[in-house]
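Of the protein chains in this complex, all but one are displayed in their positions.
After this line comes chain A, so read on.
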């Protein structure tokens, strides 16, 4: 049992945790929730010895402890699985499992390979995970790698496992496998701290939930006794109202038409249309080829076949520059690797797709740049100390808004949004939905790729579903249910509930 009480922490005078409580019982799955910047990760970094607390107590099994390094925490069985997995793709599963803890003949440094392999096989089968331990870890799916991480924790006799957004990159089926594993380990008395923005998952797997807001402890609830709305209210400190705001919008004529678009080996014969003022959802499992379709429309990938029409006219888009000329904007999936130059300021990032507008004859016009940026910071409610703030120091939700602002600056007529709310907290999510609505109302044709089914159903007017590079279905607003979309996304296989 872990009891953290009165935990405070400040960074250079900036209080990020103020007397926060957190209790983790043995054999429970405990969600830690809060908006970005609420202090969840700081709390977990203190628990795992990465940060030291300024004040407060941590007790493990009733014993007062004081961690000076992650090693100290690990000795007591506290193990963190970070969002970015610590898997070395070129090593085998066994090598990953025993990384840094290799079994050797005495102190010679000579490895006991066979023994480690045997032990790994035993461990994996105990976890109900059938995989060849000699397989290269990079060849596993992200979901399987996640389970390897758990196996690593178990191998080092972890009793408390902290999981940070474990399902962000998993397919629904992988999530099921993960949950099964977690539940089984829970039966054996292992406790989990589960950090996620996905409410459905938390209600599906967690026993209790602790809520933080702005570095403060707000409360703890037993999952069966609380509601979605109560949790959201605790998190944002106010009633959020409708999760998906409605929009009043006339759907106009066809804006974008894609006909038989293919890229060899990735997807084939994709055809669909998006109308002015319409939000077309694109659902499917991870790896179904949705992002690749978007990249191809945007000219970032070369189509091997197919045609694209804008306003009824056939267009040839060979590069993002061409796409932008036709009024297409593309809010990419991964803001850190594709959306932002992290070392750039907010202002420089927003200007990046709008350099022509922010300059005259090649020289950057500071005041033009400034007025554009200030406008979007206000319009999108980007919370920042100013346009000069570095993008990397913003929270996920605000980073996402910067990427959106960059594309709004280009005044797109067609906007592709690829997972627009991934890793974004619930308050910012709603603000992003508002932005989508406003754009649609002003006549922009929107293509929204999303893996969160409630989001697709709540936001899209119509949804197309892809499975393994093929278009498998189209669902109208009235008919949208999670079941029917999943049915198409999995190619008709039966899908269990979460």
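Miscellaneous remarks
Basically, a residue touches a chain if its C-beta (ideal position, glycine included) is under 8 Å from a C-beta of that chain, and two chains touch if they have at least 3 such contacts; residues count from 1.
Keep in mind that, in the parts below, contacts and distances are computed from a predicted model.
Its UniProt record calls the unshown chain "Ribose ABC transporter permease", which is the correct pick from "Ribose ABC transporter permease", "TonB-dependent receptor", "Nitrogen regulatory protein P-II" or "Nitrate-inducible formate dehydrogenase subunit beta". Among A:10, A:25 or A:341, the one in contact with the hidden chain is A:341. Of the options A:10, A:355 or A:476, the residue whose C-beta touches the omitted chain is A:355.
Across the interface with the omitted chain, chain A contributes residues 12, 14, 298, 300, 319-321, 323-324, 330, 332, 337-344, 348, 351-353, 355-356, 358-359, 362-364, 385, 388-390, 393, 406.
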